[in-house]
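The excerpt is restricted to a subset of chains, each kept in its original location.
Chain IDs A and B follow the sequence of writing; residue 1 opens each chain.
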Amino acid sequence: MKKILLQLDCDPFPSVFDVVTAYDAGVDVVLQYGNVTKDNVRDLVYGVMFTRGGEKLKSSAIFIGGSNVSKAEEILEVVKNTFFGNVRNSVMFDPSGCNTTSASAVAKMSKHVDIKGEKVVVLAGTGPVGQRAAALFALEGAQVVLTSRSMDRAKKAVDEIKRRFGFDITPAAAFDEDSTRRVLEGAVAALCTGAPGVTLIPEKIWKTNPTLKVLGDVNAVPPLGIECMKSSFDGENIEGKILFGSSGIGGLKMKVHRACVERLFERNDQVFDAEAIFDVAKELS
Amino acid sequence: MKKILLQLDCDPFPSVFDVVTAYDAGVDVVLQYGNVTKDNVRDLVYGVMFTRGGEKLKSSAIFIGGSNVSKAEEILEVVKNTFFGNVRNSVMFDPSGCNTTSASAVAKMSKHVDIKGEKVVVLAGTGPVGQRAAALFALEGAQVVLTSRSMDRAKKAVDEIKRRFGFDITPAAAFDEDSTRRVLEGAVAALCTGAPGVTLIPEKIWKTNPTLKVLGDVNAVPPLGIECMKSSFDGENIEGKILFGSSGIGGLKMKVHRACVERLFERNDQVFDAEAIFDVAKELS
């Protein structure tokens, strides 16, 4: 029986990245649907729920993607509510790669330093990757600070994390060298999840910070978020700090993405959202 | 050579149900096209007519689906008129599952009672499933009555059946207990094809009807069309009547759907519309 993955994407063009990765994870057929919304998704889900019964339900699964994470979250809610009893299919949720990227960054960084009870800073963390990374650091027991240039946006982001994940994250404003230096004081780890091409931590700040042990940066477009960072860094030790760049993190991300897609077809009742994807990332890192 | 099925669907999203079923019927590749109309379908058909010649034409076939049966019928007409000589592909027509559902219901019910020359009633039969079921009962030699709450709509439906299938069906209005009891007098079989969640035949009517031998109901959403019916009934004998619910009928429907798709690829000149699909349903029931 063919492994069929239903790709639900909120963008007009369903992601090429996601479909190629699905085939590389051993899926036989990907059914690509774009322009999916919470209002039109139900019939699509019925199509996988009601075509294969019992043991065969696990041979159909669902991937939710697209560039708009909050619209994708609305879709996920409808998908989960459409299932009933044992009539359900496993689902992976990774719009914009937000889960696989944050899970891989946090898994790599927390492997190199014990963050339990320690201060960890997610800089420019208001986006989907930043919010999820903050939650996953908190899940690992860290005291997490999430920054934005604007305190209002930082507060809004930590409220969303509280609502979705139940963790208390400390909001902070970091908008210049002074505020950035202050927010990093006492931190053991810092992850930059800001916009491409914007430097967030100047060299002199992170190199002179005595407590920082590990730094990560998901930005792939120069200048990177951390001065002197290279995309290819995958645990390089620079003046006593361990550094992870976007390609270093990205290598694990691809493995995690493929592994999660593979595992979708092992049972029919799984949901690979942030937490479950993080478990896979820790296992593979 | 890969078996390629061209899925032509009048809805924006081509049916997930139909594509999964096609893969489960052994198709190698389904090409999914939505928003298909009689005006834009011709070039799509050329694409399967002119890519594989001679003996290889049978490795490409066409499935016409979607939720709007009359728009799908317009597409079918254009598809058939686009073919010429031996340059043609086999076609299956099953928008909203109207053919596979009606064929399966009639095949199951007529297997349990000799309906030739007998009165058969299709209740709330103005939709695609009801119209086709009425025609197939007539094809088997029954005297068919088709009901609607409105006599006008019942007349319109039997006119359409006359035009499409050539059979004379008797229209009737059934809108309350009295009219329902009267229309069922002398009938050996009754099939409900009404809207989900509407009871059409109260328990006291069908249980006290002395001639009724078999009852069917394609409604899957409670309350079902026949009081005391269960979706899962697949020939259960309740107080001397044989009952078929939507899942009982649906099990055969899935087999019929898959079998028809499989047979598309045996020759390049077949049209699986109501009659041919009914032949398959009788063979498999």
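Of note:
The working rule: a residue touches a chain if its C-beta (ideal position, glycine included) is under 8 Å from a C-beta of that chain, and two chains touch if they have at least 3 such contacts.
Keep in mind it's a predicted model, so treat the numbers as computed, not measured.
Here 2 copies sit in place, and the number of copies making up the whole complex of this structure is 3.
In this text, only the chains that are shown with their structure count from here on.
In the Cα superposition of chain A onto chain B, the rotation angle, rounded to steps of 5, is 120 degrees.
Per the touch definition, chain B reaches chain A in the complex via residues 12-13, 15-21, 23-24, 30, 32, 254. Every residue of chain A that touches chain B in the complex is listed here, in rising order: 1-2, 4, 6, 29, 31, 33, 35, 40, 43-48, 50-52, 60.
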